[in-house]
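This is the structure, below, for whatever I ask next.
Only one protein chain is missing from this complex, and each of the others stays in its spot.
Moving on to chain A:
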Amino acid sequence: MSEQESSSDERMSSEEEEQQQKEEGFSYWNLKDVERGQLPQHIRKQGTRVYCKPDAPTNTETLQYSGSYASMGVDNSLRLDSFRENFRIKVIALDKDKMEFDMIGIDAAVANAFRRILISEVPTMAIEKVFIANNTSVIQDEVLAHRLGLIPIKVDPRLFEYLSANDTPNEKNTIVLKLHARCNRGQPRCTVYSQELKWLPNGSEFAKESEKPDSKPSTYTSFSCGQDSLPEFAGNPISTVEDIIIAKLGPGQEIELEAHAVKGMGKTHAKWSPVGTAWYRMFPEVVLLEKIKGEDAEELIRKCPSGVFDIEDTGNGKKKAIVADSRACTLCRECIRGDEKWEKRVALHRVKDHFIFTIESTGALPPEVLFTEAVKILEAKCERVITELS
């Protein structure tokens, strides 16, 4: 860890100071290059970086406890105003279904909570019940129903309510989609795509078999009004993500069904998860511990598969290696493998409170909204605890 050694030759510059120290007894805080109330550099570094060594990473833990550095007279407690000052978000890329952003100045516990909530607790709408009137395709009813369940529905789940066990399906908690596909005899085989699922804003069209022969025919849903008359959906019909293959039909085969989508959460079933995936990685930091010149520089560049290093001309034909793009580092540790000398030349770190967060939405909500929703859910959880304790 030679990089952390601070210059020690300036420590005791004058005789008087030395004398004074002898009188007072030695104290770390009297050293000239130590800022009062600040941790020494190498300890600060251990607190903020994971060291990626060739065999294993070290310093992986985060020190959360407020008294972690009490023996050194440094307060490690979190002040909300310092959090506010230091916390930053920078959006790197954003489109309708994928977002990458840097989140800086937050603990892994909270970043991980956001990730977990995104995957399993942000609600969406997904097909839960499938009423199959006819299925002569080779794909079995239960497999077909499962495939339908996994198709993302492009609708804002916040407009709907949960359907609980003894609720009747109505326009506020259920979306009905219909699928009728047939491959006529004499035709080539055809493929059924997800866009053939048609939204039924007035609810189910299938009549329930009634016990009393003269009672009014009822269907599997009881909508009090058409969903298309609601302001949210007028001119904005509900559809599914397109181009997903549901089944393939041979000549003479037919599928006729109705699918009922309800609101749910990813922890019940992955079909309700609003993200393809959501993940983060800590920011990689690549440090050159010594000057790497000439042949060695070329070798270092060849070693790295991600193009982290680059060569800089230092004039008169000499070359030296520089870290051009540490963000591209995948921490494959290729650059410190092999000859022992490389370990001493290149240090790989991860910054513990700098997260590169990526969210891939399945299509129900744009990724930035999903993240906001996830944060709100964590807030609601805290709120619940507070009310229960009051």
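We take it that a residue touches a chain if its C-beta (ideal position, glycine included) is under 8 Å from a C-beta of that chain, and two chains touch if they have at least 3 such contacts; residues count from 1.
Keep this in mind: contacts and distances are computed from a predicted model.
**Q** When you check the chain that is not on display against UniProt, which of "Intraflagellar transport protein 25 homolog", "Polynucleotide 5'-hydroxyl-kinase GRC3", "DNA-directed RNA polymerases I and III subunit RPAC2" or "Protein XRP2" does it turn out to be?
**A** "DNA-directed RNA polymerases I and III subunit RPAC2"
**Q** Since one chain isn't shown, list which residues of chain A touch it in the complete complex.
**A** Its contact residues with the unshown chain are 64-67, 75-78, 80, 83-84, 87-91, 94-96, 101, 103, 106-107, 109-110, 112-114, 116-117, 121, 368, 371-372, 375-376, 378-379, 381-383, 385-386, 388-390.
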